[in-house]
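Every protein chain but one is kept in place in this view of the complex.
Lettered A, B and C in written order, each chain numbered from 1.
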Amino acid sequence: MDAHQDFDQELKNIEGKIAELTRLSADDSVQFGTEIAQLEKKKADLEKTLYASLSAWQTVQIARHPQRPLLRDYIENIFSEFIELHGDRRFGDDHGLIGGFATIGDRRAVLIGHQKGRTVEDNVKMNFGMASPDGYRKALRIMKLAEKYRLPVISFIDTPGAYPGLDAEARGQAEAIATNLAAMALLEVPMLVIVSGEGGSGGALGIGMGDTVMMLSYAVYSVISPEGCASILWRDGAKAPEAADALKITAESLKKLGVVDEIIPEPLGGAHRDPRQTMENVKTALLKGLKKHARFSPKKLVETRYEKYADIGRWKNWW
Amino acid sequence: MDAHQDFDQELKNIEGKIAELTRLSADDSVQFGTEIAQLEKKKADLEKTLYASLSAWQTVQIARHPQRPLLRDYIENIFSEFIELHGDRRFGDDHGLIGGFATIGDRRAVLIGHQKGRTVEDNVKMNFGMASPDGYRKALRIMKLAEKYRLPVISFIDTPGAYPGLDAEARGQAEAIATNLAAMALLEVPMLVIVSGEGGSGGALGIGMGDTVMMLSYAVYSVISPEGCASILWRDGAKAPEAADALKITAESLKKLGVVDEIIPEPLGGAHRDPRQTMENVKTALLKGLKKHARFSPKKLVETRYEKYADIGRWKNWW
Amino acid sequence: MAWFRKKSKHKGKDEGLDDNLWVVCPDCKTHVHRDEWYAAPKVCPKCVFHERLSARERLDITIDPGTFHEFNQDISTSDPLQFTDGKESYFTKAEAAKGRTGLNEAVVTGSGKIDDQTVTIAVMDFRFLGGSLGSGTGEKILLGADYALRHRRPYIVFSASGGARMHEGIVSLMQMAKTCAGIARLHKAGIPYISVLTDPTTGGVSASFAMAGDIHIAEPRALIGFAGRRVIEQTIRQKLPADFQTAEYLLEHGFIDIIAHRRDMRNTLSRVLRYWKR
Partner (left out) sequence: MAWFRKKSKHKGKDEGLDDNLWVVCPDCKTHVHRDEWYAAPKVCPKCVFHERLSARERLDITIDPGTFHEFNQDISTSDPLQFTDGKESYFTKAEAAKGRTGLNEAVVTGSGKIDDQTVTIAVMDFRFLGGSLGSGTGEKILLGADYALRHRRPYIVFSASGGARMHEGIVSLMQMAKTCAGIARLHKAGIPYISVLTDPTTGGVSASFAMAGDIHIAEPRALIGFAGRRVIEQTIRQKLPADFQTAEYLLEHGFIDIIAHRRDMRNTLSRVLRYWKR
């Protein structure tokens, strides 16, 4: 799964050299200013070449990059407060889908989202961001709480998909997602969705019906993983790059398809190359969205959301 | 647990003799008309003596009598149709608390209730009518369905209590009952409750907030089982008869306390002595209740129900 | 979404025929007299195997004769991604499905009567691209909900689907949201929505309108689940119970209200419908 490194390995080499030279320059005895400048130029050129026309599959690698900001990074950096709420009041507390009260700028909201881990230990606990029915039911409970408290909902999507496990099936993964979809359709508060990393099928959509759906420029969102699609349609998982391309899973494609309303720019090469800037962009987009939707009455919000989703794939749209 | 037999053993002996003599009379060769008449008289006198002033503890024995009609008997005999609905849409399908669409007379309704078994096998399946959180959540789902379909709810109570098990605790027995109480308080359709056998504490109340609460004349309803109360307060489970008396758990006491609105008469000695008559009485009471409450608007129903419960134990009521 | 590779027991109506008089049950291999087989219809009297029905066959045994009026028959597949898997384009595949089935989409919708009660109904057809949820499918199901809402008629949806239609990519995924938005309006307006889950109801269809009913009725032994069996086995690295993801398993786990044998289905629907006070 180190494909993300394949296509920017050269870039990493250059960055390593720059770092090394900078370190050496620091002790004053030798100066590599010229060499550094040359390398910086080379890096910039290479970045443009590399990232100017990324394939869908390369975008997948960026969306899954181990250094890509995770929900917890956003919480720490762009929210001034987060009060986590736990549990579905039915069965358990899913660590892979979290939620709570959150403040961003001068706006109070409810935040829900998939939580991947960065360490192996965390990922076991958080199940790699693959939520269980308990997670979807917790998210629903928190969305209903938002409705009672009249707070907008912000939903961060970053999941390979809903957890495909025996227990998850036994406890009704399908029912949990279905119930959330019906509930989100009627939710009387604004719902802002950000696809920040991987948007994995029903597991993503289960917390993802938004008045505004935003997507980071290197995020992906798909009905099925490229690997899964390739192994079914191409009968060869290695054809994932082809499948990724065919599935039109990048932000730009999705915007054209009317599923994504807004693309939040990432730095060239991906969020991990400048997490702080990325998070600033997300913050700006969120504040704008919160401000925009705060104007609408509950009735208007629900009607508009209905029209929006009823319109996706309207038969005549394609003809 | 054969205490129920202790105090009506003599009656059973007489009934046995009557049956035997009647059988013998049937073949025409001998006639025992006089003897039978005498025995019938003796039986009637004894019944009056025995049942005229039953102790609370004796009433408990009748309420728990193994031949006492169970929910399934009512379903078979006084409902012309029952379409059972299954499952809580969360975890499982509790066989000890069932529900579904039901027709009684010319009235359609939703029926929920505790389901005890009569055989060991059934009782294992139905957990002796001790419901789990799944049962209470199923009942809630069906009550909400009644609200959507604008059907009255009929709730039959016959349980030793909510199941005190590890799994039941882990899945939130307390939360399930609490949620039901809050939901029943707002339910916008008529809710008729019948305590038909044992009304065991929170396990009974969890489906038991009614616009009219009816109780069969030999049923009991208590905050704690007499045995449990005796073992705590008397520090001796054998003092259950005293506890039963002190707890005021009979229909008549409960009516005086304002918790029961209506007592449905049973034949002398208990429902098991004439199940058909008992069930007829229940049917009549239910049809009357359904007719009465059908008149009220949802708003009026909910307000009246609130006032009713707010009034129980109103401080000034006792002073 | 796994309907392409699935080794199905359902082999089509002719393959099961031994000669003209006998049908061999695809599951238990019992020889069943063809009159009995088609009267059931297509249910094995021995093992209760329910052979899949086409949408028309389903409507025939569900709706009162002469009362069905179809909606939106012209709505057909769309190809928002201009999808091709290298060998074959979605367009070609869809055209073939249309030719083979005589349908324009994986669902037939309309209005009709069940035992004299007017309902809006949608019936999926697994033969059409595995009953997958394309934009045309979702559109028809939503328009059905919309009709049921405006006319205050109960809505009944028979599902039979492998899930989302990946050839339509994200647009297919969004049909889950779209159909559920229609269902949510019915719930809010107090209009009955009855979901009937038939073999198979999996993936994105199970995780949207099929599992959002007031009442969930399933056919015996129908496969119902979210994730595919193989994916789950690979994930958890253990064998799954034999009855896993069957209607019976879901009943036990609290997600199905009623399992109704095919011969009782119409009657069950009719009885349930009478409980709604419009």
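Criterion: a residue touches a chain if its C-beta (ideal position, glycine included) is under 8 Å from a C-beta of that chain, and two chains touch if they have at least 3 such contacts.
The model shown is predicted, which means the values in this text are computed figures rather than measured ones.
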Among shown chains, those touching the left-out chain: A, B
Chain not shown: contacting residue from B:11, B:240 or B:254: B:254
Hidden-chain contact residue, picked from the options B:209, B:271 or B:290: B:209
Hidden partner chain, touching residue among B:44, B:124, B:174 or B:238: B:174
Where the unshown chain meets chain B, residue by residue: 162-166, 168-175, 177-179, 181-186, 201-202, 205-206, 208-209, 221-224, 228-229, 232-235, 239, 242-243, 246-249, 254, 257, 259, 305-306, 309-310, 312-315, 317-319
Absent-chain interface as seen on chain A, which is shown: 81, 83-93, 101, 108, 110, 134, 138, 145, 148-151
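The definition used in the following text is that only the chains that are shown with their structure count from here on.
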Furthest chain, CA centroid comparison against chain A: B
Two chains joined by the most C-beta pairs in contact, as defined above: A-C
Between chain A and chain C, centroid-to-centroid distance (C-alpha), Å: 33
Averaged-CA centre spacing for the pair chain C and chain B, given as whole angstrom: 42
Length of the line joining the C-alpha centres of chain A and chain B, rounded to whole Å: 54
Of all residues in chain B, the ones touching two or more other chains: 89-91
Touching two or more other chains - residues of chain C: 187, 253-255
